[in-house]
Each structure stands twice: as C-alpha cells, then as structure tokens.
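All protein chains of the complex are present and in place, except for one that has been dropped.
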Amino acid sequence: MAVRVGVLGATGAVGQRLIQLLDPHPDFDLACVTASDESAGKSYREAAKWRIEMAIPDDVAEMTVRRTDADDIPDDVDLLFSSLPSSVGEAVEPGLCEAGYVVSSNSSNDRTADDVPLVIPEVNGDHVDLLEVQQDERGWDGALLKNPNCSTITMVPTLAALDREFGLDAVRVSTLQAVSGAGYSGVSSMEIIDNAIPHIGGEEEKMETEARKLLGSFDGAEVQWHDADVAASCNRIPTLDGHLENVWADLSGDVSTGEAADAMREFPSPDLPSSPDPLIHVFEEPDRPQPRLDRMHGDGMAVTAGGFRETSGGVQYNCLAHNTLRGAAGASVLNGELLAEKGWV
Amino acid sequence: MAVRVGVLGATGAVGQRLIQLLDPHPDFDLACVTASDESAGKSYREAAKWRIEMAIPDDVAEMTVRRTDADDIPDDVDLLFSSLPSSVGEAVEPGLCEAGYVVSSNSSNDRTADDVPLVIPEVNGDHVDLLEVQQDERGWDGALLKNPNCSTITMVPTLAALDREFGLDAVRVSTLQAVSGAGYSGVSSMEIIDNAIPHIGGEEEKMETEARKLLGSFDGAEVQWHDADVAASCNRIPTLDGHLENVWADLSGDVSTGEAADAMREFPSPDLPSSPDPLIHVFEEPDRPQPRLDRMHGDGMAVTAGGFRETSGGVQYNCLAHNTLRGAAGASVLNGELLAEKGWV
Amino acid sequence: MAVRVGVLGATGAVGQRLIQLLDPHPDFDLACVTASDESAGKSYREAAKWRIEMAIPDDVAEMTVRRTDADDIPDDVDLLFSSLPSSVGEAVEPGLCEAGYVVSSNSSNDRTADDVPLVIPEVNGDHVDLLEVQQDERGWDGALLKNPNCSTITMVPTLAALDREFGLDAVRVSTLQAVSGAGYSGVSSMEIIDNAIPHIGGEEEKMETEARKLLGSFDGAEVQWHDADVAASCNRIPTLDGHLENVWADLSGDVSTGEAADAMREFPSPDLPSSPDPLIHVFEEPDRPQPRLDRMHGDGMAVTAGGFRETSGGVQYNCLAHNTLRGAAGASVLNGELLAEKGWV
Partner (left out) sequence: MAVRVGVLGATGAVGQRLIQLLDPHPDFDLACVTASDESAGKSYREAAKWRIEMAIPDDVAEMTVRRTDADDIPDDVDLLFSSLPSSVGEAVEPGLCEAGYVVSSNSSNDRTADDVPLVIPEVNGDHVDLLEVQQDERGWDGALLKNPNCSTITMVPTLAALDREFGLDAVRVSTLQAVSGAGYSGVSSMEIIDNAIPHIGGEEEKMETEARKLLGSFDGAEVQWHDADVAASCNRIPTLDGHLENVWADLSGDVSTGEAADAMREFPSPDLPSSPDPLIHVFEEPDRPQPRLDRMHGDGMAVTAGGFRETSGGVQYNCLAHNTLRGAAGASVLNGELLAEKGWV
C-alpha cells in the first residue's frame, strides 16, 4: 500500500523536481504540499512559478498549499520530503520529527550532526540505522534523515567504489556546477553569461566534510568518519543542470585506469525504485561525460564517469550527475524508498 | 629605431590579436602579414574575417597578404611572429630560421625540443640564451623562440612565485578554458551552449610538460627540467576569453595563504613594454578572479589570482589570464620584446 | 505492413533526428542509411558523431553506411528521407526519383519548382497530388516531395489558421532562430556567445516565397501562390533548439485577439502518426512560448503560440516550433506518412 507523503518547500526549484518525481511514484502517494506563509492557501498552480519542461501534474496543480507547520499537515501523512532553505529546515524539521513525522531532507542543516544519518542508499544505506540512536537520544516518534549536498553526491559513489577495492587516501576535486544548484534566482544572468565564478559559499567545506561522513563506517552506535584527506575547489559555470567534477584520487596501491573504471562499473545498486542499475556508467570516449548530453542517464539518477588517467598517487577521472535529480530531489526520494524498505514508514 | 616585423598566419584568431597588439607597438613596425596560399594576394581586409571588437587598423587592412614562405617575405623584416597551425609551423619555421629570420612562435611544434627555448620573460627570460646553442647546433642565422600553451602560461607565473619562495613539489590543476583557445571555428555552438567538455586533445600533456620546462634551470648548455609532479585536467566551458584554473600546489614547507599571496604579489616584472607591473594581481574577494570581469587586467597581460586556502600539502588557489592575449599573441609579442632587449633583433 | 525506408545524409544534425524518429516508427522500417563517400562502408556508429541526448539505437549503430547513390540503395526500399545539403540534393534527388524511389526531402533545392509539391500535411496536404503532374512531366516512376524551411514551418500553420477564418493580407515576421538550424558546425561558439546575428543567408527569401506557395491553392494542375505581402527579418540567437517568431498579421476584417487565438486552437489536425492534436497550442501566459520550455510540446511536433495583441491592421503574436523536429526531420517523416496514407508508397 502506498505511503502517504508530503513535500515541504514545494514551490522552489528542488520542490518542483520532487513533485515531478513523486507524482507517478510506485510506492508514494503525494498528499500535501507546503510552502511559505505567503503561498499558503493558494493553489499550487498559483503559488509555484513552474519551470520544468513537463507540464505541472493536474492533481498537484489543484492542491491547496499548506503552511510548513505540524498543525497544518494531515495526520495520515507519514513521510515528508524537505527541500526547505536550511535556516527554515533548522527551525521546523525537529518539531516535525517530534510530532511523529519521518523527514527525508535535502536541507543542509544538521547534515554533520552525530545522530543524524547522512545517506546515499547505494553507498552507506546501513547508516540509516543510526535513526534508532537518534530516537533514543531525542525522544522523537519521528525521525530525520539527510541526503548530502549535490556536489558531494556526484563524486561519492565513485570514491566509494575506489575505496572498497583499493583504499582511498586523498581526494582533490574541482567542480563545474550548474546554475540550478543555486535555486531559481540564485545566479543572475548578468553574473554568469560569458563567465565562471570560482566560489560557491560553503560548498567546498560541505564536500570535504560530507564525503568523509558518507564514506565512514557505522558500528551500531556512531559513524566513524573516513580519514581521507579531501580538498575541493568549487566553480559555477553557465550550464543549466548537471555538475561535472574533475577528481584526483590517491589510492593505497598501484591501480590501473582499467581497474579503477571496472570498480565503478561493478559498484552494486540496491533494489530500490529510483536506483539505476548500474549506478555508475563509465564512458570509453575521452570527452564524456558532458553535462547536457549525459545528465539524464538513468532518468537523471545515474552517475557517469570517464576520462581516466593514471597519476603518481592513483587515478584522475571526471564524473557527473544531475544536480537537482540525483543530487537533490531524487536523493531525498531515494532515501524515502530506503526508509520504506527498512520499515521506518 | 623600430624593428620591422611580420606576422605568420595573420588571419586566424591569434593572428588578429597579434595585429591588434603590433599596430601601435612602440618598438615594432608591422611590415608584412602572411597566410595560407588561398589568402595570398588578397588585401588583409578581404582575407581576414575580422572578429575583434576594435576596428581593423586601416594600414593593415590595405596590406597585401603574402604566402608563408621565405621567398615572399621582405628581406628587411627581422622578426616574425608565428601563429601558424602546428603542422604548418613544423613545416616552415625551421626554413625561415635557416633563411635568417628570428621567429617568436606561438605554434605548439618544437616546444619541448632540447635546443628550443620555451620562455615566459617574467619567469625564465634567461632561457633565451639557449638560442646560442641552437644556432651552433643547427647552423642557423636566425633563431626560433617559443612561448608555451595558453593554459600553461596562466598558471606558471603563480607556480614560479611559490617555487622560488617555498619549493614546489606537486601540482594538481583543473582548467575552465574559453572557446577562443580553440580558434575561430574550433568549438561549435551546438557543442558548448549549456554544456562543458572535460577534454581538450593534448592539452593536459602540454601543461604537464611545458610547466616543468619553464620552471627548470638553464646552465648555459641545457635546460634542467623541474621535477615537480604536475597533473592537469582540462575542460572547455562556454566563455569567450579567459582561462580560469583551480590549482593545488604542494610546497616543501608550511606556507600560510597570506605568505603564498604575498609571494605572488611581489613576483618581479621585467622592464618590457608588454609586461604589466605587478605581473600577478591578487584579489582579496573570494569569488575572484572571474573570466569576464578580470581577463583584461593589465591590458590583458596580467595574471590574476585569488581564493587561497590552506591544504594538507600546501595551498590551493585560483588563477586567470586572457588566453589569446597573455596566453598567445601577447606572449609572442612579449618574447619579441625580450629578443629585442637582448639584441637578437 | 511497414514501408521500408532509407535516410539520405544520415550522419548530419537533421539525419540524426530522422534516425531518432524512424527507429521506433509504427509504419516505417528503417532499412538503409547513406552519407558522403568518406563515410560509406563504415558502421553508422563510426560515421556519425552522434549528438542527441538519447543513446544511438543499437540496430542503427551497426548498420553499414551506404553511398548516396541509386546503385547502393536496396531495391526493396520504397521511401527515402533526404536531409542532404542542397547542392547534393540537387545533384542526386532527380536521379533517385527517376530510378523509382519516392523521396520526402528536407533539402532546400527545388522547393519552389512548379511541379514539386511543398507540403505541410496539416496546411496543404492536398498539394501532394501535384506529384501526378510531376510524374507526367518528368517521366519518373518515383516522386519528389519537399517540406519547407524550418523558419517557414513555424509560422505557416498559424497564418493558415488566420487566413481561412479572416483572410490574410500581409505578414511581417521577425525570427529568433536556434543554432541547430545551421547544422552541427554551422555556428561557431565564438560567433554567438553573448551575441545575436541579424542575418541568415537566404533565409528571409525562403520564408517570403515558401509561405506563399504553402498558403496557395492547388487546382489539380498547378499551385496558385497566395498573394499576401510577406516580409521577414531573420536572426540567429544563442539557443540550441526552437525557433521563436514575432508575427504581425494584417487581416481582411477586424479580428479580436480572442478570435485569432481561437482560430489557431481549432485548426484541424489530420490523423497521421506524427501530427499532434491539437496542432497549435495557444498559451494564455503572456511570456510564452519560450524555446527551452516549449519546444518539446507534442513531442516536438506542435506549434505553440501566445502574446496576442491587436494592431491597426490585424493582430500580432509569437509562435514557436522545434526546428529540427517539426521544422526538419519531423516534417519529412510527416510528409512520408502522408505519402503512405495517399498510396504513394
């Protein structure tokens, strides 16, 4: 039977992608959408400035937008997907969990908190059991699960594949990120046409910390972060969707480019509706992946990689994922699927 | 008295920039332009599809384009600036040197040959004396001097500043390169709009080898290449001009970001007409340099840097230069100025 | 039973779109692909630089590319879709028709010839009967049918809707055309980034003549061209796909914007597999249609319109269609469907 779900912050860029993914979802039944107080009471059609290439689903268009507040969310909703701004997420997510809702959140608040699991199902799905510790410590009936930042999600599956086979010592990663990562009005056209911006506030720190938590091990009580030395350099470029990343991975032993590529190709994918199989598609062509050509691989949920070269410490390669699908809305939905599979909703 | 100069391959993208820089030059008098046989005999106005924002200089517009051949170049021309395709450069440059011309070349052929100096005047101007070895070995009356590839030029001054102060061990560099680096029709709009291409044929190898030659030492007989471990990852993005690069530099000792930035700020600039003072402009703002805003620093001849962060091995930072001015046409002109100062023309 | 078809000029931008549309077509069975002599003998995968977001269909990828020559095309192929350069089309299409093939051609040669029907099935499907005149006059067993230029196709359905209801006197149309209209390497990125080009060679004349032929009437012997006064101004802008057009239509009587929009909404669509119903989608929002958001309406085969305003002579409005689907490959396929329905293949 379908789980009844809601979307918090449903009118924003990631919220719209959540609607796109949930409207025809096999396991979830979209029952409520919330937004800021100014939007509450309007139809979703009125409240959302819909920007996705497909038409807005009719049934969602007619839904009345609710306030992002436990009192305004129906009791029979079990699972909430959150794409709230982090300051709002910080203010309202704990109260919703206390009120009994399970929240699968894309908001950046609390991602590195000790008792909040940060999860990519294909990489560290077992971390979800940290929710038991969370409920004990916080006395919640609900639970709070986070997915990482879009630029982190892009590289971590490839790093996990290398780490398991060869042992990961250090990472240097340079990103070429799409404008949709900053939300609908995050990057003005006057800033970015014929330009690139070598700075995205807080992004480098997110990649450096979240990657180590995701690659860490969970012993039933706490997550031991991976001790790899990770340094990131983040850039915004004039692309709409799809984060491209150049990675140098220093590995424990000698690894050929073929071995590295094979480790990625063979990285397993769990049996969840939104997880593509294979998770990582490796290109032979040296000029791939490219954002526009490859971001929709696996319906926007795959990671693609290519351009392998040997270096003194290991390998270098490029990887790509769709930042608002695999990197945000799809990541939250996938975590929701994991929660359902594990019986949390 | 002005040196009479010519431009080989004058109709291409870099050739046009050479015209732009030479038309009003204090020391050089532009006396001839050459191009392919199809263009020979036409006026420069007819032969060149002029694409620079300034108008084509009137006197150059009326020049008759000559064949790229010693027989068709006036004898009283001393110095030739070459922006020929590398295959053409390889075929004709040696013959011109044998015929007595001094060639300051931007073409990629022969850059790593033992007896061909590869020079950025601010970095390794002393390597120009390798021309004596060259003339001895090849029996030439003329001489062949090369400037490096545009993406190499962008980072090497910053690396030289760090190397002199702190000792350079390793470099990881990721580039965000403008389309003009591929020439006028090098990158089609269907390839690059809303996209990025993580591959530029041969570019990574050029950066990795040329950097080590430039940072090497010349002992009067040969160039000892620097032994730093350099690995590059090159990307094309939808910008018109200006290559932006993310650099991780591993240094021999502990270096603060302030010390690294100061080393760049204080890197000396020789007294040549086209060398800006300071050579390297360091921004305090974390989101600079940006291609569109900063590529024209120092009339397009400066390197700009910013975004310094400490890493486990040294520092990371971003740098930028105008790829067809500092990185190509301006590099050749500057080398011509060095040749003039040292008495080679 | 499926008609066996071939694609002439299959490796180009429009050729790839033809493959995309024909691979799963209900009525057509793709049996051969041709290209230039350099490509002949290679697999299609090798010969085509595949640029479409979907993967190349496996069975097509393995086809051997043939020469564009009657001798090299299997006899059991009935219908050929041609996206040849117009000079090649002019040289080879008549011979193929003489050899008995029916050719549905997107190439611009012969579009205004007296005995060559120029057809948009929804607008002037009856003109296809001009093929009887053509076979009589030329003594062909085969036949040659043309679809118009992409920028013409975009506006003509909207003009036909207005003409039938109100009578069309004059048209002024300004186009904002995507780069894919010029083919894969037609517009260099250095030309078009941060720019627009107010000239596309021959395009204005094509729109002015083709529109009048399409809107004309066929009396069984010849096409009487429409006598509307049509003037076009054509611009290239930095979009990938989708031609947007601003139209001023002078009409015979007083027409409100609502009446004009209704005439378009109610314009009939024939029962052919690739013709969307409705053909013309009219937006209420004043800022639509937009190329990126709306080009895929009706699987890329719809025309969209909006922004209606009354003027002194009639109405002004905007219209949009996908230039390589509705405007080129899809137009040829749709004409092929019409040929099949009418028994020509």
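Structure notes:
In this document, chain identifiers A, B and C correspond to the written order of the chains, with residue numbering beginning at 1 in each.
The definition used in the following text is that a residue touches a chain if its C-beta (ideal position, glycine included) is under 8 Å from a C-beta of that chain, and two chains touch if they have at least 3 such contacts.
Since the structure is predicted, the reported quantities are computational estimates derived from the model, not experimental observations.
Of the listed positions C:L244, C:V303 or C:A329, the one in contact with the omitted chain in the full complex is C:L244. Touching the chain that is not shown, out of C:P74, C:P268 or C:P286: C:P286 (per the contact rule at the top). Within the whole complex, the absent chain has one touching residue among A:P238, A:P276, A:G306 or A:G336, and that is A:P238.
Per the touch definition above, the residue from A:M1, A:A55, A:M190 or A:A221 contacting the chain not shown is A:M190.
Here the missing chain is touched by one residue of C:E38, C:D75, C:E137 or C:D229, and it is C:D229.
By the touch criterion stated above, the residues of chain B touching the omitted chain are 51, 53, 193-194, 292-293, 296. Chain C residues in contact with the hidden partner, per the touch definition given at the top, are 170, 172, 174, 176, 193-199, 204, 229, 231, 233, 235, 237-240, 244, 246, 248, 286-293, 306-307, 309, 311-312, 316, 318. The omitted chain makes contact with chain A at the following residues, 13, 51, 179-180, 184-194, 238-240.
Simple rule for what comes next: only the chains that are shown with their structure count from here on.
Distances from each chain's CA mean to the overall CA mean are smallest for chain A. Set against the C-alpha centre of chain B, every other chain centre is closer than that of C. With centres taken as mean Cα positions, chain C sits 47 Å from chain B.
Across the assembly, chain C contributes residues 51, 193-194 that each touch 2 or more other chains.
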